[in-house]
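Left out: one protein chain. Kept in place: all the others.
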Amino acid sequence: MHETSVEPVHVHAPPQGFWRKHVFSLDHKVIGKQYYALALVAVFTGMFLSWLMRIHMVWPDAKIHGLELLSKNGAPGGVMTPEYYLSLLTMHGTLMVFFVLTNAPFAAFGNYFLPIQIGAEDMAFPRFNMMSFWTTFLAWFVLMLAFVIPDGPPIAGWTEYTPLSAVGRDAGPGMQWGASLWGISIAIFCIASLLGALNFIATTLDLRAKGMTLMRMPLCTWAWFITSCIALLAFAVLLPACILLILDRHAGTSFFIPGGLVASDRLQPHSGGSPLLWQHLFWFFGHPEVYIAILPSMGIVSHILINSMRKPLLSAKVVIYSMMSIGFLSYMVWGHHMFVSGMNPLSSLTFSFPTLTITIPATILTLIWLGSLYGARIQLTSASLFAIGFISMFVSGGISGFFLAQPSLDIYLHGTYFVVGHFHMVMGVASLFGVFAGTYFWFPKMTGRYMNETIGKLHFWITFIGTYLIFMPMHYLGLIGNVRRYQSFVDDYMSPYLWLHKDMTVAALITGAAQFLFLYNVIYSRFKGAPAPENPWNCTSLEWSIPSPPPWNNFGDRHPIVYHDPYQYGVKGSQGDFVMQDSPEQIIASGD
Amino acid sequence: MQMKPAVITGFALLAASAVALAGPSGGTVTGKVTYEGTPAKMKPIDMSKEPSCAKMYTTPPMAETVVTGASNSLENVVVYVSAGIPDDAAPSTAATFTQKGCRYIPHLLAFQVNQELKIINDDQTSHNIHPLPKINREWNKSQPPGTPPIVEKYDKPEFIPVKCNVHPWMHGTFAVLKNSHYAVTGDGGSFSLANLPPGKYTITAWHESYGDQSQDVTISGTESKTITFVFKAKPY
Amino acid sequence: MASTVAPAVQSAPRLGSRNGAVPVSFVGSSADRASRSGIWVGIFAISMSFAAFSSALFVRQGTPDWTHIVMPSVLYLNTLLLLASGVTLEISRRSLTAATLIESDHARRARIWLLATFALGIAFCAGQYIAWQQLRAAGFYLATNPNSSFFYVLTFIHVLHVLVGVAAIVYLLGRLMASHSTFRRSLFENTAVYWHFIGVLWIYLFLLCLVKL
Partner (left out) sequence: MGKFFAVVLVLVAVLSAYPIIGNYFPLPEDISTHGHLIDSQLHDTMLEAGVAFIGAQLVLAYFLFAFTGRKSDAPLKNFPGGAKLMVIAAFLLVGTEVLALGAFGQKAWATVYFTAPKADALQIQSQAEQFAFYFRYPGPDGKFGAIHPDKIDEGNQNYFGLDPANDVDARDDIVSGELVVPVNREVNLMLHAKDFGHSFYVRELRIQQDFVPGLDLAVHFTATKVGKYEIVCTQLCGLGHYNMKAYLNVKSQDDYDKWLKEQSQ
C-alpha cells in the first residue's frame, strides 16, 4: 500500500447555493457556527428567565409589566404565579445544561476546530454531522413549544423527578403537555448528541494528519475527544430513561410510578414502579453531564493559557491523564446526588469515596495550571483573562464539592442554596468562562476579524466580579439552611436574610446586562472588527496555519504533515518564539 | 310532536315574566332538609402550616363536609327543580366564590350553566383553585394575593368538587344547574323555591356526602307546597 | 486507480470501476477506517442503551407486581430466521470478497445471498409483529404488567434497529445491481458487522425476556 493518497481527496464537494452553504451545510465549520448561534440564543433566553426568577423571588408581589403577555395563566396581571416560577426554573435549567453547556464548549467549538486541529478536511461523517445539528435544533424547538401551549412549561425542575413528572395533569399546571414536550425534546437531544459523539470519536481516531500522533493533539482536541467518549455513554443511558418516562406518561405503563398514589384527589392508575430507578438512570447521565460541560472548557483554557504564557504547561501528559481519570471516575459517583433519597445508606458511603477521589485529578489540573504560570510571560488579552478567571472560578466552585461529597454534611446541605452556588460556579460559570475565552481567542480565525479588546476586558471585569457577588453568597445562605427552588421565602426564618437575596438579584441584573456587551462585541466585530492575519496570537496548532476564515476544505489541496507537539513556545523559531506544529524546522531552545 | 316548542316558549315567557314582575306569581315549594342517625363528628381544621390564616381564628374552624343545625337540620344542601321546567338563560350577575382565612366562602356555591363565576383571593397567601369536573373542562390555576379575580364559566350542569392544591383542607363544591329554580339550605336547613308556574315538577336535594333524593310535586295556581327531605347520616 | 474519476467518496479498490481493475489486497483509506470505527462506536452506544433498559428491567423484576408471562411461540421461529440471515449475509460477503468484477459469478452469487438476507430480515420483522399479535390475543398489552411493558418496548426498539440494517442491505443491493457503478466494499463490511450485532442483541433480549433472575 502506498504511503498517503496523493491525489486530492474531498469528503464532500464544495458547497453550492445558499441552502448548502449556510443552512443544511455539510461543512463542520458552518455546523460549528450553527451550534454556537443556537447556544447563544439559548443562553440569553436562559439568562432572561433567571432575571425573572430572581426578581420574583425577592419581590413576589411585584407586577412585571408585559409578563402577562408571555403567559396569561402564568402571570395574571403581571404577577408571577408559583407554578410559573417553577416553569421558568425548569426551562432555565434545561436550556442551560443541554443547549448551552453541552452545545457551546463541546458541540460548537469541537465541531469547528477538532477537524482542523488534527489536520482533517472535515468530520468523518459530514451528513451525520449536519443531522446532529438539525436534530438538536428540533429538540430546542420542541422544548420552546412548551412556552406557547396553554398548559405552559413543566414545573418539575430540569431533573424531572418521577412520579411528579410521570403522572401527568394531576401533578399540576404544565405537567400535562409541558412535561411531555420536555421528555420528547430531551429524547431527541440524546439522539443528536450520540450522533455527534460518534462523529467526534471516529474523526479523532482515523482522520488525523500524517505525524499527528495522539500525544501531539492539542489539549482542547483531547478534551473534546474525552468528552465525546463520556457523552456517548451518558446520552445512551438518558435516552432509554426518557422513552420509559414518555411511556409512563402516555401509555399507562408503570416503570417509575408506584401504586396507591393520590394526586389532586385522584387515585393514580399505576402500580409497582420505582421512583429511585429514574433517579439512578437520570444521574448516571446527570453526573457525567457535569463533566461534559466542564472538560471542553478545561481543554480550551489549557490551550489558551499555553499560548498566552508563551510556555508549555508543566506537563501536558499529566493534564491529559487527569482529564481521562476525571471522565472515568465520573461514572462511579452519580449516587452522590441521592444521599438522602432513600438509597441504601451503605451505598451512599461507597459513592462518597470516588466522589472525594475525583478531587485529586481536579486538584492536579489546578496545580498544573497554577504552577505553569510561574516564570511565564503572561500576556493578558480578553481571552487569557477569561482563561485565568476560569481557574479562579473552578477553584471557588470546586472547593464546595468537598462539603457535598460527604454524606454526613449532605444531610444538612442537600437541597439548599449551597448546592446551587456550587454547581453554578463550577459547571455553569466556569465552563462559560471557557466559552468566552474560546470566543475571544478563535473569533479572528472564524471571521477574519478581531473582537474589540476594550469591550472584551470590560465584559470580563463585570462578569468576573459579578459572578462572585451572585454565587458566593449562595454558599453562605446554604449554610444557614436556605432551601432552593422556592418561589419566595414565606417563612419567617428567612426574612432576616432577604436583603442578601435582594443584593444578589441586583448583582444578577448588572452581570446579565454586561453580557449584552459581549453580544454587541460579537455582532459588531463580525462586520466592523479590525481585520486579523492568519496567526494573530502566534499560536502553534494547525488551525493557525490556514487562512482566516478557513476555506471550505480547510487545507485546500494541501495535506498537512505534523512534526511537533503544539507546545513549542519559548524557542527560537523562524517566525518568533514559537514553532508551528506543521513546520519541519528543528527546535532550537531559546538561550536561557 | 308539534306543540312542544310552543309549550316550552310559553313556560319560558311565564318564567321570564315571573322574574320580571318579581312578584309572587306562580306557586312556591318550601321545606326543610334534615338527617336521621349520627352524622360524622367534624374535626377542627389544623391550619398550623399557614400561620397567616391560622391567626384569623380564635378557635380553629370546623370542617364543612357535613354541617348540621338545631333539630337535625342539614345545611349546604342544594334543592333544585331537576325536571318539569325548561332551562333558563344564565343571569347577567356573576356568582362570587371567595377564599378567606384559607376557607371557601361559601362552602357550596350554586350557579347556572354559562353564568359568570368570579373567584376572589382575600388572603395574604397564594391560593390555587383546582375544580375537578368529570364532564366539564378541567382547569387548575393559582391566584397570588393582589391578582385580579379569576373569571370562568361552565357549559354543562354538574356538581364539581373544588380543591386548593396548596391547602389540602380547602374543599368546596360548585353546583352548576340548568335553571334558576334552586336554593341552598342554610342555618335551619330550610329552603324555598318560588315563582313556579303550575305544573308537575321533580324536586331534587343533593348533599356532597349523602348523595341526592327526589320528590315529585304538582303545583296548581299560586299554591305553596311544603316538602321535607330526610338524609341518612353515617357516623363514619 | 489515478485514472478512474470516481464520484462521491474515493476509497479502497472498487468493483466494476471502468477498466474493471482487479482489486489489490484490501487497503482501507482513512474514510474507510473511520466508517469502520464509526460502526463499532455506534454498536457500543446501542449496547449501552440496552444495558440501561436491562438494569431497569432487573430493578422492576424485584417489585411484587411482576408477573412473568410466557413468550409467544413464534419468537423461536423468528430467532431461527435472524440467525439464518446472519449466515446468508456471511456467504454473500465471502463470495463478494472473492469477486473481482461486478459481472463475475461470485458477484452474482453475492447478490442472490444478499437478497436472501433481505428477505429473512423482513420475515423477522413480520414474525415480531405476529408475536405482538399473539401477546395481545392472550390479553397482554403494553400496560398490562411490567413484564409485557418491557417486552413490547425492547422488541419494538430492536425491530427499529433491524429495519435500519434492512435499509442498509437494500442500499447495497442497489449498488450491486447497477452495473458500471462504483461499489464501496467497506460499506458492505460494516453492514455485515452491524447485522451480526443485531442478531446477537436479539439472542440476548430473547433470553432476557425468557428467564427471570
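Which chain is which? They are A, B and C, in the order written, and residues in each are numbered from 1.
FYI, contacts are C-beta pairs under 8 Å (C-beta built on N, C-alpha and C of every residue); 3 or more make two chains touch, one makes a residue touch a chain.
In this text, all values refer to a predicted model and were calculated from it rather than measured experimentally.
Counted over the whole complex, the shown chains touched by the missing one are A, B.
Contact with the chain not shown here comes from a single listed residue; of A:Val41, A:Val340, A:Leu458 or A:Ile561, that residue is A:Val340.
Screening A:Gly78, A:Gly252, A:Gly415 or A:Pro549 for touch with the missing chain picks out A:Gly415.
When the missing chain is restored to the complex, the residue among A:Pro76, A:Pro173 or A:Gly335 that touches it is A:Pro173. Checked against the hidden chain, the listed residues A:Asp27, A:Glu83, A:Asp248 or A:Glu289 yield one contact partner: A:Glu83. Although one chain is not shown, part of subunit B still touches it, namely residues 40, 42-43, 45-50, 63-65, 125-126, 128, 142, 161, 163, 165-169, 171, 208-209, 234-236. Where subunit A meets the missing chain, the touching residues are 81-83, 86, 155-157, 161-164, 171-173, 257-263, 265, 267, 272-276, 310-311, 313-315, 317-318, 340-342, 345, 348-349, 352-353, 356-357, 359-361, 363-364, 366-368, 370-380, 385, 388, 391-392, 395-396, 399-400, 402-403, 405-412, 414-416, 457, 461, 464-465, 468, 472, 476-477, 479-481, 483-491, 493, 570, 577, 590, 592.
By our rule, only the chains that are shown with their structure count from here on.
The highest number of C-beta contact pairs joins the chains A-C.
The distance from the centre of subunit B to the centre of subunit C, each centre being the mean of the chain's C-alpha atoms, comes to 66 Å.
Subunit A and subunit C, compared by their mean Cα positions, are separated by 35 Å.
Centre-to-centre separation between subunit A and subunit B, using Cα means, comes to 56 Å. Under the contact definition stated at the top, not a single residue of subunit C touches 2 or more other chains.
On the side of subunit B, the complex with subunit A involves touching residues 125-126, 128, 130, 132, 138, 140-148, 150, 161, 163, 165-166. Contact residues on subunit C toward subunit A in their complex (touch as defined above): 2, 9-10, 25, 27, 29-31, 33-38, 41-42, 44-46, 48-53, 55-56, 59-60, 63-66, 142-143, 146, 149, 153, 157. Against subunit B, in their complex, subunit A makes its touches with residues 60-61, 73, 76-77, 79-83, 169, 172-173, 264-266, 490.
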